[in-house]
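Pasting a structure below so you can have a look.
Of the protein chains in this complex, all but one are displayed in their positions.
Letters A, B and C mark the chains in the order given here, with residues in each chain numbered from 1 onward.
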């Protein structure tokens, strides 16, 4: 494997964990970011149970696509098997993020998808944010649930029932963006609905917004 | 155009974006501030998709009142057409702000104006904060909806349906203040109403408060 | 007047405004702290419409107990008349704070006192936090409403209807503490009640807690 490549990804993934904290997506140590090593059957991920304050690029560990530790002094995140499954099943995915962010997890605790009633949600998620099945940690159940749900929706985010959020992206930064936007829309739609009935957006308008945003937003 | 004037506005608009972050009005890159260049058919605005951390005065772009890029290395905000329309239609406006701040956007997701039940709301908004029409990005629809709604209300803020907030001011700082106060009253009135019926303020008292605040508050 | 005394109070009051910001009690410039000058018919207070970032001890102005500016280059807070009335009517009061903190103001927008269902609320407020009358700015109406309400309750905080919070204390720091605790209990009791019926505390227990806290808490 290219050490240069891996070291750069460790730095990126270390820095991106600070975005989880800054955007109020995580409590204590409960959330993690990983990134696929391009051209290798490897990914880098947070070590288990380490405070975000104590994360360094060197502490980020390297795993193969079975989730087995390949390089690093610490045990990988307890969610490593789920990340590994996503990388095996979805070759276009370059980054995965997992959080228990409060508003998104609240929808998951009700087993209820977030309806698409905001143009920003149409832009980023292309429709509702779906709920995946209840699954226990310890085997491929969580990974299978994530992949089965995401491959049948445009959304880069899935709410795993009674658990929390997994997001994907072309790289780790895109997956972090999806995690931030998921909590933002989960919160806004929750607040909106506690005040009364939501105003729907027509599916054609959602399609229009999604296609435009995916091609025209940001710098080329 | 006066380079001195434009450079100073770029610095101001760059700094004011930090107020959007500090006041919790924006997630990721979703919000923007613009300022009209006095005496010119130009305004300065945030580039599209750039992190607030990475904004510099130099990265702020200059557009003409059709929203066409005139100066700058980056693509302008995807909301540039809406800002441009407001500057064309409302010559007294010197600054425009757009956010998806959560509580204000929640009212917009229900297509419901925020009732004026706080003296601070009477002061700044002179009555309810109105909702504008649903409009798709890509032409003048959003700009037209903003202008049609604001020209029939005293409020410097409009909630665009299923979308978010646009505010105006004599300059960019005043528009940012309106965006901050809009979210503050959207939140307080939301919290209030989840606990029971709201106590109205008599329209004459709203008028009295609005007139006094617009003339007597702050330093002369 | 003793310049030394006044200068020290200006420093204290300047610093205490930062506590309003840190404790999320204020948006933009909407909140102010004042302190009586001991042994003089004077108090120091925030100037009107100045950002908390820009406050300096020198910018804090001095007023007499009619609310007339005695020393300082800026216009005093638009709430000066209310502060002045409290100092005239309640000689034991050494500090006054005014905010529109969101949860407390939400109760005020419903004209509803906050019921005493927390031991911390019994400690600090000795019972419910009462609501004062609706009153327009511009004369002594607000001051009269504050004093009439506070003199008939043990609470150092009053929720002025459709407006916000005024708190008093033996000095400005005690009034700031009351403002912080008022928002904290307003938020906790609001959250509690949105989930179901509240558990009352027996009035005798409230009395016991209040008396103990007022004599036994903190350092002697």
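Just so it is clear, a residue touches a chain if its C-beta (ideal position, glycine included) is under 8 Å from a C-beta of that chain, and two chains touch if they have at least 3 such contacts.
Bear in mind the structure is a predicted one, so any value in this text is a computation, not a measurement.
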| item | value |
| --- | --- |
| Where the missing chain makes contact, among the chains that are shown | A, C |
| Touch with the omitted chain, as defined above, among A:105, A:155 or A:188 | A:105 |
| Among A:5, A:78 or A:199, residue touching the chain not depicted | A:78 |
| Positions on subunit C where the hidden chain makes contact | 23, 117-120, 177, 180-181, 183-184, 187-189, 191-192, 194-199, 201, 205, 208-209, 212, 216-220 |
| Positions on subunit A contacted by the hidden chain, ascending | 27-30, 47-50, 74-75, 78, 100, 102-103, 105-107, 109-112, 134, 136-138, 161-164, 190, 193-194 |
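By our rule, only the chains that are shown with their structure count from here on.
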| item | value |
| --- | --- |
| If a chain touches subunit A and subunit B alike, it appears here | none |
| Copies subunit B and subunit C touch via same or different residues, half shared test | different |
| Angle (degrees, nearest 5) of the CA superposition of subunit A onto subunit C | 180 |
| Subunit A and subunit C, separation of their C-alpha mean positions in angstrom | 44 |
| Touching two or more other chains - residues of subunit C | none |
